[in-house]
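This report concerns only the one structure given below.
A protein chain is absent from this complex, but the other protein chains hold their places.
First chain written, first letter: the chains are A, B and C, and each begins at residue 1.
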Amino acid sequence: MSLFDSLATTRALTDVFSDRALLGRMVQFEVALARVQGRLGLIPASAAEAIAAAADPDALDAAAIAAASVGTATMAIPFVEALRRRVRDAQPAAADHVHWGATSQDVVDTAVVLCLTSARAVLEADHRRVATGLARLADEHGGTVMLARTLLQPAPPTTFGLKAAGWLDAESRSWRRLAQAFDASRVLQFGGGSGTLAALGAHGIAVSSALASELGLDDPGAPWHSHRDRFATLVAACGVYTGVLGKIARDVSLLMQEEVGEAAERGGGSSTLPHKRNPSSCAIVLAAALRVPGLVAAFLAALPQEHERGVGTWHAECATLRDAVQTTGAALAATATIVETLTVDGDRMRQNLAATGGAIFAERAMVLLVPKIGRDAAAAAVADAIRAARTEGRTFGDALAANPTAAAALRPEDFSTLATPEAYLGSAEAFRRRLLSRPD
Amino acid sequence: MSLFDSLATTRALTDVFSDRALLGRMVQFEVALARVQGRLGLIPASAAEAIAAAADPDALDAAAIAAASVGTATMAIPFVEALRRRVRDAQPAAADHVHWGATSQDVVDTAVVLCLTSARAVLEADHRRVATGLARLADEHGGTVMLARTLLQPAPPTTFGLKAAGWLDAESRSWRRLAQAFDASRVLQFGGGSGTLAALGAHGIAVSSALASELGLDDPGAPWHSHRDRFATLVAACGVYTGVLGKIARDVSLLMQEEVGEAAERGGGSSTLPHKRNPSSCAIVLAAALRVPGLVAAFLAALPQEHERGVGTWHAECATLRDAVQTTGAALAATATIVETLTVDGDRMRQNLAATGGAIFAERAMVLLVPKIGRDAAAAAVADAIRAARTEGRTFGDALAANPTAAAALRPEDFSTLATPEAYLGSAEAFRRRLLSRPD
Amino acid sequence: MSLFDSLATTRALTDVFSDRALLGRMVQFEVALARVQGRLGLIPASAAEAIAAAADPDALDAAAIAAASVGTATMAIPFVEALRRRVRDAQPAAADHVHWGATSQDVVDTAVVLCLTSARAVLEADHRRVATGLARLADEHGGTVMLARTLLQPAPPTTFGLKAAGWLDAESRSWRRLAQAFDASRVLQFGGGSGTLAALGAHGIAVSSALASELGLDDPGAPWHSHRDRFATLVAACGVYTGVLGKIARDVSLLMQEEVGEAAERGGGSSTLPHKRNPSSCAIVLAAALRVPGLVAAFLAALPQEHERGVGTWHAECATLRDAVQTTGAALAATATIVETLTVDGDRMRQNLAATGGAIFAERAMVLLVPKIGRDAAAAAVADAIRAARTEGRTFGDALAANPTAAAALRPEDFSTLATPEAYLGSAEAFRRRLLSRPD
Partner (left out) sequence: MSLFDSLATTRALTDVFSDRALLGRMVQFEVALARVQGRLGLIPASAAEAIAAAADPDALDAAAIAAASVGTATMAIPFVEALRRRVRDAQPAAADHVHWGATSQDVVDTAVVLCLTSARAVLEADHRRVATGLARLADEHGGTVMLARTLLQPAPPTTFGLKAAGWLDAESRSWRRLAQAFDASRVLQFGGGSGTLAALGAHGIAVSSALASELGLDDPGAPWHSHRDRFATLVAACGVYTGVLGKIARDVSLLMQEEVGEAAERGGGSSTLPHKRNPSSCAIVLAAALRVPGLVAAFLAALPQEHERGVGTWHAECATLRDAVQTTGAALAATATIVETLTVDGDRMRQNLAATGGAIFAERAMVLLVPKIGRDAAAAAVADAIRAARTEGRTFGDALAANPTAAAALRPEDFSTLATPEAYLGSAEAFRRRLLSRPD
């Protein structure tokens, strides 16, 4: 994990996409290919064994392979050469059968798919932490009344439980889409030079099918060398999911403002300001939500790949795909921290509600007044009361009670409900329960 | 359809998102709301009837509403005022009950959802044209041999049928995702000012459920005012789908080059060059594939919406969503034209294959030679033959036959297959059949 | 201005890019071309006159031209045909000389450039409003003390004057870049079918030079048909500028929160909540700042244009360029409204400062203590005082004075400055003056 990337990935996802991991996945492909071909009699069984024995990813020089990649625009060529050299050193004849019938894209794409299976597991663990934490918050705070806020202005009350249930619902739905996109991408790429497996003669389908099985991947029916919609859908699902996490972080960062003070993540300190508790995890999530959309755009722009292998289009994918998954993972881990450490201040929520002086119940007053006196008269009375409340430092309810029109139209108890948030929650609780009862 | 947008939308999709259509959808929402509330006794039945009677979208001044939107950052406020004025003119008392319990976002979001149902139907019709046309091409051209091309360089042969089947497979899979995203977005938005339907007291759920039913939409269980992942997934699916169409257009535009000449869309003329037949439809599709990724990024960036209604985040969506769907539709209509008018020149495909002088069969030579003489000797013989073929103007097969090492290792008939594309197609036909046999 | 675009453009910029305006610019090109060619004797002077006389943009059917554009992927072809028909009706022989030696891209690109000159003027007027308003705010509020906020948490004080001066500085610098990009784009495109002006024989340079002069444009030295970096730089400058405006809007929307209440734009009302004053103009600006980055990405992605005219790359530009400029203009007009209507509540700023109980001066305490007692002892004393202040409801200054270590190290007057914002403003005033003294 480099310094420049320290907020844009996690240690676990750094490992998943490390040189060591990628070389391991490439070796896994070549060994599986040799084994399958050995079993089918396409290459000598002894060659398959020799390839498997010599194929130690840690013995390969990743830096040299990376440097040599520039010359051919693919890491596969120096990789295969290096692997072949190792096999040759152990059993010269076997070296001829390394990478038999495969092309660069087969080994790279399939290795990336295998890396993604590891990444999915890492993400899923953090998703479970987030979903569990949000369900707990939604469960505990059904009765925690707070201001709703629209366009960052106070609106009639809601509950923190409903807010958390909304976060949970969007998170769960978006995770399901992301998980499906991972699963749909879990397919072997194997097409040979032109996508016809011509070098394998009549054995292409048999090798392909057995190779998928050997690697624990699905057989996509045909190579997908220049059809990249599965990866694109995965990257796009990262974009949606990270955005959904960003909504949680944005809300928390706003609630955590000193002037609001309704909820707070554990947070981090400052280098200069000893009093501070910063929304550090929110910052990481929001940063990710800003970065991933551009990565999605970059991936989508590369979809129109030329003929049987693109020139530049294929080559643009690798780093972008890795960055999208890692940044999503960084956001997810930070969201888990937010959710698990979140403290909720129900008293402050009530204070902030009260501090509006009841103006947020103006809509409720309209609901009560309009059927009695019509919209125009109701609006006039309410506007008058809002003005009076502001200038005279009274609550909106008191000011409205002092308005003759309103006083004539409403019962005394109506005015008292204008200071009772619980009396104006509508379907908040019903919505919360509906959201919580959804299957994940 | 304005001039600036003429390549970025279609007439049908211009209508779907026109002022007239949108006002119609907004009116549809308000009328359905009034009817439901009338039935449930929340407003007078006569008011509901009066609202329905007065609610003529064509009587509303769209330009005035658009101009007034700037002041409140939503078109809903001037729209509701205009509608209320019309109702008042017809039946003053009924005007009080217009938009009862709803908020701006309810009517705008739901109207947009209703526009999307129309858009889906337009797109689906063109998708069927494309899928039908591609299936026909894939079906007819299983035996049409052509060069594969990787990084725009000749590779061993494939068939045009397999190429078309690959297009079809990606198009169908991506359409299914897009169609699912449309269907998942087909949900009512109805939450009132704070997303609690507080103004409806205990009747929120009942009104919400009946309203969804009245409008033919799904009930999402709870309002989704600041959870926009469904729309984001739809926009992202537009991005993937348009990219997949872009791949078809890119291939066709390359095949249509005069120097290649293997396939051509009907095309369009030039203002100055009377001889030209331009890939006009390809240009429209490729333009769309360049534009949509940025629209996806813009939509995703707006996901972290503040609290119960975002400030700017919600407001960024409308134009972007419309643009993404329209541009996708422009690409789709142009792809339909490409596919339906595509002419395929099998003779030219064979000529281009032959013009490589057999160098594309060097891989095949390796496949034959390696098991006999080992990779190093095989590579030397092949390299020698490629060199000889180039300098001496012979075919690769002849040049290889003249190489003593190769001549000793192979049978005479082996060399002749080096000029026979059909002998080196591997699993092309099997892959084509697999792709064609998929359920759509 | 359509409803879907109502927050994404302005009336003035709708006009600048309207069909009528664009056709007017295209006609302007053709008339200027004919006049220049008439003067140089390349076409009959009478033909030039006839073309000028017949060239009434309002007589052209924009909708028909837009519809016909799809067939040839350019509006220029149906436009030129329509213009030629009009000229023919007036003077048949003259019709032959319409669009002489020019190509589709020449008339479209140059017309777009001419539209951009109008757009620049519209934007500049609003820029001046913004710059004037910000300068006034920065000038008036040098002594208006307020909390700085980092990561949305309170930090030691700053002044509103410095904040406004920072806005002004970034806005002015970014406007200069945008204005330069407009000016650099103010170049004629004129290259004929292949970019060689071959149809004009030896007269290409002379016609080109005179045409630029006739249209009030710069002569770029050579056609730039597939070199689009000037437009790309303009779109990118829109992206930076809109982002800078977005920073102003974000700050104002945060200051306008009820719980903060330090500044407010005029704002707009709500459809349901009669008490509300929404940051409507902020919403428009922030929406633009979310949308334009994706438009920039779309434009940049189209830069690698094929050979002498791209297939799709050129065709992707038009709508994106228009959208970028219009959205920037919408943000700018809304920013002008924010700045011109901004009310600043200096009392509330002081209250919010005071409400921190002095914790924001912990850094100041460290500055005083470290030289006396070392960092470790200072940090311990400050941490103790922050804790004590929180639990005991005292100010940080009082709590620190009660700490024996601190009390021994500092003078009594030191503690009093811990509640005096003016005593801890550092270079705020110097920075404000420096920023205000910059030449625009």
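The definition used in the following text is that a residue touches a chain if its C-beta (ideal position, glycine included) is under 8 Å from a C-beta of that chain, and two chains touch if they have at least 3 such contacts.
Predicted model only: the values in this text are computed from it and were never measured.
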Taking the entire complex into account, which one of A:Ala54, A:Ala102, A:Val122 or A:Val382 touches the absent chain? A:Ala102
Of C:Met75, C:Ala301 or C:Leu332, which sits in contact with the chain we cannot see? C:Ala301
Among C:Val130, C:Leu211 or C:Ala428, which one is in touch with the chain left out? C:Ala428
Missing-chain contact, candidates C:Arg149, C:Arg186, C:Lys276 or C:Arg322, resolves to C:Arg149
Which chain C residues touch the hidden chain? 73, 93, 95-96, 101, 148-152, 155-158, 162-163, 165-166, 169-170, 173-174, 177, 192-201, 204-205, 208, 221-224, 226-230, 232-233, 236-237, 239-240, 243-244, 246-247, 249-251, 254, 286, 289-290, 292-294, 296-311, 363-364, 366-367, 370-371, 374-375, 424-428, 430-432, 434-435, 438
Taking the full complex into account, what residues of chain A touch the chain not shown? 1-8, 10-11, 17-19, 22-23, 62-63, 65-67, 69-77, 80, 99, 102-104, 192-193, 199, 246, 249, 253, 268-273, 278-299, 301-302, 311-316, 318-320, 322-323, 333-334
In chain B, positions touching the absent partner: 149-156, 253-254, 256-260, 270, 272-280, 283, 293-294, 297-298, 301, 352, 355-356, 359-360, 362-363, 366, 379, 382-383, 386, 396
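Here is the rule we use: only the chains that are shown with their structure count from here on.
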Chain A and chain B have mean C-alpha positions lying a whole-number Å distance apart equal to 23
Hey, what residues on chain C touch two or more of the other chains? 253, 270, 272-273, 278-280, 283, 293-294, 297-298, 301
